[in-house]
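Here it is, the structure in full.
A single protein chain has been removed from this complex, and every other one stays in its place.
Let's look at chain A:
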Amino acid sequence: MKILKVSIILLLVLSLVSGCWNRRELSELVIALAIGLDKTDDGFRFTVQLINPTVSSEATKKGAVGSTVRTISAEGQTLFSAWRKLTKKSPRKTYFAHVQLLVLQEKLVKEDISKFLDPLIRDHDFRTDFYVLVSKENNAKEILTTLTFLEPIPALSLKSMLAASNENLGTATVYEFDEVLEDLKTKGKELVISGVRVKGDPEEGSMVPSTETSNPKSYLMLEDLAVFKESKIIGWFNEDQSKGYNYSQGRMKSTAEVLSCPMNKEGKLTVEIIRSNASMDAKLIKGVPKLTIDVEAEGNIVDVECKLDPSDLKILKEIEKDLTKKIKSEIKETIQVSQEEFQSDTLGFGSVVHRKEPAYWRKNKDRWADLFPEIQYDIKVSAKVRNTGSLGQSLSEKGG
């Protein structure tokens, strides 16, 4: 009985005296959904996109006015010093666990990005599942201040924009922060990150009226892929090269390929890629590695602008051959640009060699940057057309 009494008292004392260490009510926090990093003359500018919950939430929106988000920036010599200065401009402690997006200024990533990303990994508040983007031309702050349509919170909007264009167009890549770190650390695979920019005047895009028109003058737009070499940006892939990159990495989910008609070269024909797969292999031939890229793609015919009978197997074969050629040329272009222009191993040839020919890799990994531009490769594409849609002959086929 005495033990019981003592233990009850101890428990009470423990729970009351120890207090609620680290307890944070939601109303004591302000949630950051995106962070942007810009370069300044003597350090960094750290920008956060903070949500204004009462306006952002559908449940409590009635009557609330104002912008869904507020961006605040602070400058400092190091990243951490900049971000602690945010408190001077924010009424509450910023909460970083829900960060969805990291935007890096193009000018900033011309320097070694592995240097300044350190605090983002070291701090326990951050999760490593946010997306990373590079702002092309604009600075990161301008990206974060631009308001968006449908999804009231720009960070979430940009995130779903990225996912949607990755899934349906195949020009953007979706890289989470931990994947970025992995590629940074991996020798033999260079980093490739999607780019974003503001079309129009960034100042105008940050005003609430820009969300109240059906045709805003400035808006966010995903653009191209930023190519890195040794943790520094070196250039951009254009749309076709981006597609080639995604094909070769097996990251292509769906896209549209425009071909010319097999009989009538002037007409156009579009194939929607519905599935694709890629694998890479490396073999030593006379002491030199040769890469083989195997890509399988399946698609449906979705748009025919010429006289064509898709039920004719011969024509289908012809289309498949064209599709194969198209995909092959896209991948080839990507590799050529990587080898000649950027001399950056974006496709990860090095890591394939590492896996397949470890002995060779051990000997040559330090020379890989020099070796890479000369590496021979072979692209094998097998493209299939699975479905011709719910229309047999095209509309331009008259009379039958």
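In this section, contacts are C-beta pairs under 8 Å (C-beta built on N, C-alpha and C of every residue); 3 or more make two chains touch, one makes a residue touch a chain; residues count from 1.
The rule we apply is simple: contacts and distances are computed from a predicted model.
Novice: I notice the complex is incomplete. Of the names "Carbohydrate ABC transporter substrate-binding protein, CUT1 family", "ABC transmembrane type-1 domain-containing protein", "Spore germination protein" or "Ion-translocating oxidoreductase complex subunit C", which is the UniProt protein name for the chain that's not shown?
Specialist: From the listed options "Carbohydrate ABC transporter substrate-binding protein, CUT1 family", "ABC transmembrane type-1 domain-containing protein", "Spore germination protein" or "Ion-translocating oxidoreductase complex subunit C", the omitted chain resolves to "Spore germination protein".
Novice: Just to verify: which one of A:I31, A:V48, A:A226 or A:V304 makes contact with the chain not shown?
Specialist: A:I31
Novice: Considering the whole complex, which of A:T71, A:Q100 or A:S242 touches the chain not shown?
Specialist: A:Q100
Novice: List the residues of chain A that touch the chain left out of this view.
Specialist: Here the touching residues of chain A are 4, 15-16, 18-20, 22-27, 29, 31, 33, 51, 53-54, 56-60, 95, 97-98, 100, 127, 153, 156.
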